[in-house]
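With one protein chain removed, the remaining protein chains of the complex are shown where they sit.
After this line comes chain A, so read on.
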Amino acid sequence: MSNIAGKAYAMNVITPIRWYTVWLNKVIFWAALKNPSTLKGLITLSLIHYARWVIIGRNQFPHVHPSQPKEDLKYAYMLFFSNFNGSWDQYVDSFTFAIPSGLDMFWKWNIRYPKSVALTPFHKYIRYNQLDTLHYYNAYPLATSNDVKSARIVKAKLLDFDGATRESSDGEFAREYRKLLRDLQHDLGDMYPTPIVSMSAYQVERRQRWHDGQLDGSKH
């Protein structure tokens, strides 16, 4: 099991919500999508690859085979699914530091939601309702969401630059080159492996590498 793949962490949190207040949450989601400024905080945090909130009704849980027992659910559920960069602590902390009122708005109607400040009850709520990831594949383990955005910008700018300077004089070329570097001055970060997310995750990784024969005997 691991919630971590390279620089990304996968978080699934599923929290109960009274079926008769579901519509309220749907209105909140709808309003948030209509009004992008509600998501400004999240976007500014810039450590999220992908995030989604979904409401799963009492009768909407998948029933894949006739032999699967039918559950009788008392509550509807809100699934929060997010792939982000950094450690669990870093992410949850950044959330509560930066956008506590936004979090409270999304989770307000969820059962026993403690509010995002103070921190410890909120941590406990998320941990308690989190489902660990059983399998996690990451095609670009060295890339954070910032790196992906930067890579796309670098590529587009380079192609533009190449096209625009084919015929340039030396002076024009130099000026355009300076502009290229200036435009990309926040997109040139190196991409190396992630810092250790936690000592326990690091030890798991080292044990795996030892079993794969990549570490010598003394270092597991």
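The working rule: a residue touches a chain if its C-beta (ideal position, glycine included) is under 8 Å from a C-beta of that chain, and two chains touch if they have at least 3 such contacts; residues count from 1.
The rule we apply is simple: contacts and distances are computed from a predicted model.
Its record in UniProt calls the unshown chain "Peroxidase", which is the match among "Proline dehydrogenase", "Serine kinase", "Peroxidase" or "Electron transfer flavoprotein subunit beta". Screening A:40, A:63, A:112 or A:211 for touch with the missing chain picks out A:40.
Contact between chain A and the absent chain runs through residues 7, 37, 40-41, 43-44, 46-47, 85-86, 89-90, 93-94, 96-101, 117-120, 144, 146-147, 150, 153, 156-157, 160, 175, 177-179, 181-192, 195-196, 199, 202.
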